[in-house]
Structures are given as C-alpha cells and as structure tokens.
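Provided herewith is a single structure, encoded as structure tokens, for subsequent inquiry.
Note that one protein chain is taken out, while the other chains of the complex remain in position.
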Amino acid sequence: MKRAQLITGLVLVAAVVVTAVVAVFWTPFDPLRVVAGQRLLAPGWPHVLGTDGFGIDIASRLMVGARTILLVGIISVGVAAVVGVPLGMLAGQAGGWVDEVVMRVSDVVYAFPALLLAMLLAAIYGGSTVTAMVAIGVASIPAFARVARAGALQVMASDFVLAAKSSGTSRWGVARRHVLPNIAPLIGVQASVGFAMAILAEAALSYLGLATPRPNPTWGNMLRDAQNFLFVAPLQALWPGLAIALAVLGFNLLGDGLRDYLDPRLREVP
Amino acid sequence: MSLLEVRDLRVSFGRRRVEAVRGVDFDLDDGQRLGLIGESGSGKTVTALAVMGLLPENATVTGSVRLRGSEIIGAPEAALAQLRGDAVSLVFQEPMTALDPTMRVGRQVAEVLRLHQGEESGPARERVISMLAEVGLDDPARIADAYPHQLSGGQRQRAILAMALINSPDLVVCDEPTTALDVTVQALVLQKLDEVLTVSGAACLFISHDLAVVSQVCDKVMVMLDGQVVETGTVAELFTNPQHPYTRGLVATARLDQTRPGQRLPTVEDFYAPDTSVGERP
Partner (left out) sequence: MHLALRIARRTGVFVVSLLGASLLIFLLTNALPGDVAQVLLGTDATPEAVAQLRAQLGLDRPLPVQYFSWLGGILVGDFGSSHLSGLPVLTLLAPRIAVTLWLVLFGMIGSLLIAVPAGMVAALKRRSWPGFTISAAAQLGMAVPVFWGGILLVLVFAVWLHWLPANGYVSLATNPAQWAAHLVLPSLTLALVQAAVLIRYVRSAFIEVLNEDYYRTARSIGWTPMRALFRHGIRNASISLVTVLGLQVSTVLVGAIVVESVFTLPGLGSLLLTAVNQRDLLVVQGTVMFLVLAVLAISALVDLSYLLIDPRQAAASEQGEGSA
C-alpha cells in the first residue's frame, strides 16, 4: 500500500517533468498564436483536447503550463530551502535567544499566506511570474526552517554529535558534517510537499490574474478563461484543473511515500 | 444450565495465529465466585474479553461460550451490546484511564442505566448517588459531580465498580481490579466488592495474578498457565493441597508472611520453572 503510494507519486511527477521538458522544445501547435475560425472546438483530432476561445490548441497550452509550474515550483522551493534550512539549523544548533528570535519571526511570516504576500507585491510591481515566485518562496521559508530546526535538535542530542563536539569540531563543522546529512531526507520530503503547495498557490494566483499574465498560458489562467465559456464549452474547464490536481497529488504522494520509506518513525499521521 | 458455560475456548491472534488461550473449559453458576489466577501472558485477560465478546478484530476464536444459553462467540455485535452492561459487566485494571476525562463521573455511571433502562439523567441521579455510597465512597453527591481527574485511583475504581453493578448484572468480570491501587486501598476495595456482590447476588469471575487477593473474594479458583487451566479447586483445597508445581509456587508466594526471619523469600520459580520453548505471547 505504501509502495503503491510512492510509485504513483513518482509516475505522476515524472509525467509532469517530462511534459515540461518536452514543451521547451516542441508542442503540437503554437500555444500563443490566435487562429480564427477554430474557436472552441470539442476534443477530437488533431486537437486532442479541443481549442480555447482564441482557437489555440489546449493540449499545447497545457504543456507550456507544465513548464511554468515546474519553474515556479523549483525557484520558490529553492529559495525557501536555501534561506529556511540554514536559519532552521542555526536556531536548532544555537538554541537560546537566537532560537527564540528566529522562531518568532518565522511564526509571523507563517501567519502570512502566500496569496496576501503576492497581492502586496502585485499591487506595487504588477502581477508576474516573478512576484508569484518570490511571494510563494518567502511564504514557504518558515516550513523549511521548522523542519530543519526539528531535525537539527534531534541530531544535536545524539551521541555522535556529542563526541564530535568534545573532540573539538567547530560548530560549522558539526553543521556541515553531521546535521546537514542527517536532515537532508527530511528536507527532501518537505521539498516535495512544498512543491505541491507551490503548485496550488501558483495556480490560485494565476487564476486571480496575479501571476503570469496572458497570453502566456498557466493552468490557473486557463481555468479562468474556461470559466468564461462554461455554458458553451464546459469540457474546457476539465483539463487544466485535472492537470493541477494530478500534479499536486503526485508531489504529495511522493512526499508521503518518501517520508514512510526513509524513516518509519517520522510518519506523522498513519 | 449454568449462568456461564465455557467449552474448549481457543483464542489466537494475528495471521501467524499466536495462541493465547488453548482449550479452556469451566462452568460458573449464579452467585458463584470463580477466581482465575495466572501470570501475565497466561491468557486470563483474553478469556475475560472472550466472555464479553470484546476481543480485537485480529483474534480468531473457536469453541463455545454460553451466557444463559446464548452463544457469545460469533454472535452479532448488536446482540452482544445488549448483553454487556445488562447481563454481564466488566471492571478493568486501570482506574486512572478507564473513565472519560471530559465527562462527570456521575454521568458516566448513569450511562448504563440510560442505555439499558432508558432512564433519563434526573431520576437516575438518585440511584447513582446511592450506588456510589454503597461502594463506600464518602460524599457521593460530590463524587458524582466531579470529573475523573479530581478523584484518586481508589475512588475512581470504586466508581467503576458502581458503574458495573448499578444495573444489577448477573455476572461481573473483574480483571485485576485492584492491582493498580495502593495496598491499603486494595483491601478496602476488595472488601466493598465482596459486600456488594453478596448483596446483589451477582456471580463473579475474578482475574488476578495474586492468590491472596483472589482468596478474599472467591470460593473456587482456576489456575491458568500458558493458555490452559492446570488446576481447579476451592481456595482451601489449593492452599492445603496444591497439585501442580506452579500452583505450589503461587501458594508459597501468597504466604510471604509465613517465611521465617532470616530466610530467603520464596518465588514461583522455586517450584515451577517456566517452559521457555513455548511460542511467543501476543
């Protein structure tokens, strides 16, 4: 059962990644060029999923959307990890008031949903892929910091760290050689789960028009477009949403599966 | 027909069929007090749970357990639920965790009446308070309105006793009811148990690892070892003429006060060495 979870997750994630990579080089049709006379075609051939209100092939737009989603996910998770993990390690290793301060600040940011941050940024700079990435990245920092800190605390209490410290290893050495390798699996799991959240956040932001502007396709803004034609071409609303759900499901299952696989003791909710 | 008839009861757990009870037979008549003695892992608790139909899902039960002629094993849950709290009730070992911490004690005791007699909280309260007094609790009204964490272990166990007896069951199954209590409180609770059982005329299946404790409440005793009954007899018979070596060990350790000063205290192992080739215990 647990293995099935992990495998399903891997398959779904792989599907998204492969689609995104392929989309860099090729899509069946031009995802941006308006084609008169081809509007709102039902699924069939050659447009497997039909065309949208501008006559553009939906499948091609979906593929490009995968590219954007992946980009946003990688950057925002990357930012969150690069900033959050060292902060969390610092808090866990140093303890005392450093820990207190880091965690308080982290809690404040944690209370800030990515959406609100993104809205603030969009009000100043105008919504774009960049503002979305920054907002999601910053909003995800506390989660990574928390995981890194919890892991660091566990490692710091273990015997081999005590041995390392008493043999004179510097704090930095302990961090690099003992804490980091041991919390890496935890971070990996958080990265997968964080990726899923980033996808959902980006989708919501682009649905609201606060992320990648049209005509560039993202799964979120494709749904917004589809909503305008809901009574005329209902099927259009199916594909982007399905894509989002499957991608998120994939990363969630991957994260859960990794968690169970790496250390059964870490399982939080059976 | 006896109140309780157990024939060839066998219980095993899990896919690997780890055997906990390996063929137990006994009868229990109305008003009779039967003790079931054994150490942890002997299968005594499992036997008690089997009598109530409360074994977990992964248990495989064969044999027959008849309560007033109705077969317990394999009976539908609805039928069993009717019997529990009405014909048979159960008192467990851990008073500290046996009560719902978010519910007042009186209300929990009244639940039995509510469930089986349909009595509402108002009239039931009088009965609850008088029952709490019967089990020897001072200021029963205050106890009824208290939450479990406000009571001591002995008080909680007596409240549970009240809950078990308030609906006049035919059979009360007690699984190590005093083991978790202080010695002085133990004596008090046992005395009260004896009293209320006599008054209500209920039968009792009393499970323990301590022969001295069992002898205070029961007339007849069964000794269980490794899932089987190895000896049966009255308390007097067991003390004067124990047959099985394990029983002899139990008797010796029940009478520690008879050891001469300077002598080493006896242990069960002096009389009976456990067979280490027996399979795992669940």
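A and B are the chain letters, set down in written order, and residue numbers restart from 1 in every chain.
Just so we're on the same page, contacts are C-beta pairs under 8 Å (C-beta built on N, C-alpha and C of every residue); 3 or more make two chains touch, one makes a residue touch a chain.
Note that the structure is a prediction, hence the values are computed from the model and not measured.
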| item | value |
| --- | --- |
| From A:29, A:144 or A:207, residue that would touch the chain that is not displayed | A:207 |
| Given B:163, B:193 or B:238, the one touching the chain that is not displayed | B:163 |
| Residue in contact with the excluded chain [from A:56, A:121, A:153 or A:180] | A:121 |
| Contacts of subunit A with the absent chain, listed as residue ranges | 104-105, 107-109, 111-113, 115-117, 119-127, 196, 200, 203-204, 207-210, 220, 223, 226-227, 230-231, 234, 237, 240-241, 244-246, 248-249, 252-253, 269-270 |
| Residue ranges of subunit B at the interface with the undisplayed chain | 52, 54, 57, 77-78, 81-86, 89-90, 92, 94, 97-103, 111-112, 115-116, 147, 149-152, 160, 163 |
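One rule holds in what follows: only the chains that are shown with their structure count from here on.
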| item | value |
| --- | --- |
| Interchain centroid distance [CA atoms averaged], subunit A/subunit B, Å | 56 |
